[in-house]
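The complex is shown incomplete by one protein chain, all other protein chains being positioned as in the whole.
A and B label the chains in the order they appear, each numbered from 1.
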Amino acid sequence: MVKLRAGSKVQGSEDEAKKRRKIPDTAPLIGVLILMMVYFAFASEYFFQVENFKNVLANAAVTGIVCIPSTFLIIAGQIDLSVGSAAAVSGMMLAQVVNAHGVVLGLTSVLLFGLVFGVFNGFLVTVVGVNSLITTLGGLGFLYGVALLIGNGQTVGMDNFEWLGVAQPLNIPLPIVIFATLAALGAITLRYTKFGRSIYAIGSNPNAARVVGIRSNRIIFQTFVLSAVASSFAGAVLTSQLSAGSPNSGLGLELQVVTAIVLGGASLAGGRGSIFGTVLGLLIVGVLNNGLILLDVPTFWQRIAQGLMLILAVSFDSIRAKLNNTRS
Amino acid sequence: MSNKTELIRLERIKKSYNSVEVLHGVDLTVNAGEVVALLGENGAGKSTLVKILAGDIPPTEGVIKIDGTEFAELDVYKARDLGIRMIFQELNDAPTLSVAENIFLGQWPTSGGKIAWGELKAKAQDVLNRLEVDIPLDAEAGSLRVGERQLLEIARALIQNAKILVLDEPTAALSNVEVERLFKVMDQLKAQGVGMVYITHRLDEVARVADRVQVLRDGDSVLNEVAKDVSRDELVTAMLGHAAVKNARPAVSKGVTVALEVKNLSDGEVFNDISFDVHEGEVVCLFGKIGSGTSEILESIFGLRPISSGTIDIYGERFTPKSPQDSTARKIGYLPADRQRLGSFAIRSVAENLSVASWARMAKAGFVRKMDEEAAYGTWADALSISARRGPSQEIATLSGGNQQKVLLGRWFEARVNVLLLVEPTRGVDVGARRDIYEIIRKQAKESNMAVLVATSDYEEVVLLADRAIVVSRGSISAEFTDDLVQANKLIAASS
Partner (left out) sequence: MKAASKFRAGAIAVVAIAAVAATSVLPASAGQYDFRKAVPGSGKGITIGMIGLDDAIGFGKDVHDSIAREAKKAGATLVFCDSKLDAAKALNCAKTFKLKKVQGYLNFQPVASASKSICKAGPQVPVISIDIEQDPCQTAFMGADNSFAGEVSGTALGNYFKKKFNCEFDSFISLEDYGVGVVNAARMGGYRTGFEAVCGKIGDKLIQIDAGRLEPALAKMKDALTTLPNAKKVIVVAINDEGIQGAFAAAKAVGRGDDIYAAGQGASASAWCDIKNTPNWIADTAYFPERYGEIGVPYLLDLIKGKKVPFQLKIKHVAVNADNLFTVFPAAKAKCA
């Protein structure tokens, strides 16, 4: 072996690295979030209250649960657009099964559905080789049909299963606890495990990943399963919050998820992104929506503000990337 | 030369990044119908100078005169309008479009708002004829070999009636025949009054193609002479700042155990009935022109390409690779010629690029510690003199070609492979770094008893790198040389 003199060279370049420190990827997002919070805190007396923060986080939690595996997928260069419909089917299923057979069977059937549907997506993408955009776009369509079918187009009320969405252990709503736990697990997996690092490698260069012996197909398959299971679980949480399953409850969830993730710095081309960024993206969207409602901004203006906000935040990110490039 | 029209005059060009000056006032002039060879080690400032000329980046100081008009800086569009065209060593084509479309990329001839296909194809064919290349116009560019795609880039510059042509190492991926064709075209262009800046690492090309030669070292111009008046040794001395070591054959050695044995291997397409072995600690080069089948043989051994008959044994055990995963599991490493497509994870850090093939070993209960990765990088950065200014977290794509290649070599060293397959290991790497890489490969092979198999079309590489050379011609082995018989003239004779 070549002599091991680990460190000496690295040390030198790290000192240099300090001099030309990169602006962290998430800095602009944190800035935007703080600016927004300061503004809303001054503009609305209701904003800076514990109760309100709980509302913001509880709202973000359902989307957030879906965002974790979706972040994995987007970093791997894949996408899952069927999350909203999967959540709707699982919500409808949960309401029906809980009413007829109780909570245990209800939750089991929902998670089982997620597993089966994830295997279905994973099989199509990795074994049959269908592009994930098309596969899951198909899933988005047909599962919405299934959701309508389950309740015959109607919503279904659900009794005696509020705790998942409403319970507040230690005065914190359970969905927030669940989301925080999943986010932490997701972040650790992505940063520190072979599985997570492989996801970055696959997204960065799928061909090279193959050459170095990464089992890309298996990892993508597993991630699609995670995504579907998380979507089903999120559907269950939402249904529990509403005490009703609605076929329309997951409408547009896929766009909210993609928005948060991309806002959080992930690249749709793959290879870039982080759970921390996604959480920031979620919070920015969540705080903005909350603030606009608290300020009684008319609906149409809310939509305009939300769209502009997205463009602004992504522009900040591009500017940061440019700054970092000119410095290197 | 004073009677000729001056096309380019760059005066006292300085360029700084973050207050670090990388060009210290360089002049460059090119006359109509003149070829100026621009030489220099990596980091000497060639790319920066050329980028300023192309309008990619503005100079910090200095004057740019094009055709007598003075500019403080150019932008890409102005440069285009002035007839300045660049040909890079990295491909800039659209792989899913046809050959004909790629030749006209973005400048497709139209009539009445529609693309004039007839005209487009006729002109494209005309240009390919001038280059004496036989490629079907309807083929997808992505289906061609790298060398052929490089010729398409040259064809594109030709079609756009360049007045000033900058060629940044265009021959790196070309076979000798293709190189000669390119030189003929350059002769034609010279006759038409086109001025050219020719960046190369192949010193023997300088005398063949250039009128004048200019050498940069550490951001200064250190030599500017008429090409035929300068010797090869003078050039090397100017580039390195000291006299070069003689082109000596390394001391040949090998272990006793056969690590890789290939018998009667065929893929039913490109190569046929190939048999050879590689011992522990031995470096064997498969030498052949591009298209001769050398790189395909390595792809098949690694499991990237199916074989139709024959056997592969690793340490005496039968090995039937179905996928690269099987090969990495058997401790075989593979470094492809196409670094961007198959080798590097461009937007990921050097540390990660280096340790990616070793995660399985590094992982404890599925967790890979960043510390371990950085330590691995530290070891090899040191041993292979990898210079990444921003340390282990720098994105690999921001490194020079030579440094990238060292990282990718380090990847397999770190993975402790028994057999390492290398395809064109110094493609796009400058002269100084090449010798480094040869030395690294040999040293690593000997010290860790690794069997190294190289596919290359560069005879100089074979002379400097191989313990043993096997020559492949049209898919079959035509000769084998060992010891001092590994000589350039013998290799070339056997390969054609």
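Brief remarks follow.
Heads up, the rule we're going with is that contacts are C-beta pairs under 8 Å (C-beta built on N, C-alpha and C of every residue); 3 or more make two chains touch, one makes a residue touch a chain.
Quick caveat, the model's predicted, so the values are computed rather than measured.
In the entire assembly, the chain absent from the figure touches the shown chains A.
Note on the undisplayed chain: of the listed residues A:72, A:144 or A:276, the one touching it is A:144. Among the residues A:130, A:293 or A:314, only A:293 touches the chain that is left out of the figure.
When the full complex is taken into account, the listed residue touching the unshown chain is A:242, out of A:146, A:242 or A:309.
On the side of chain A, the interface with the absent chain consists of residues 46, 49, 51-52, 55, 59, 62, 81, 137, 140-141, 144, 148, 153-158, 162, 166, 238, 241-246, 248-249, 251-252, 254-255, 293-294, 296, 298-300, 302, using the contact rule stated above.
As a working rule, only the chains that are shown with their structure count from here on.
Note on chain placement: the centre of chain A and the centre of chain B lie 41 Å apart, centres being C-alpha means.
Chain B makes touch with chain A in their complex at residues 17-18, 302, 304, 323-325, 327-329, 334, 336, 341-348, 352, 356-357, 359-360, 363, 366-370, 374-375, 377-383, 386, 388-394, 398, 411, 413, 443-444, 447-448. The residues of chain A lying in touch with chain B in their complex are 1-10, 13-14, 16-17, 20, 22, 191-195, 197-198, 200-201, 204-205, 207-215, 267, 271-272, 326-328.
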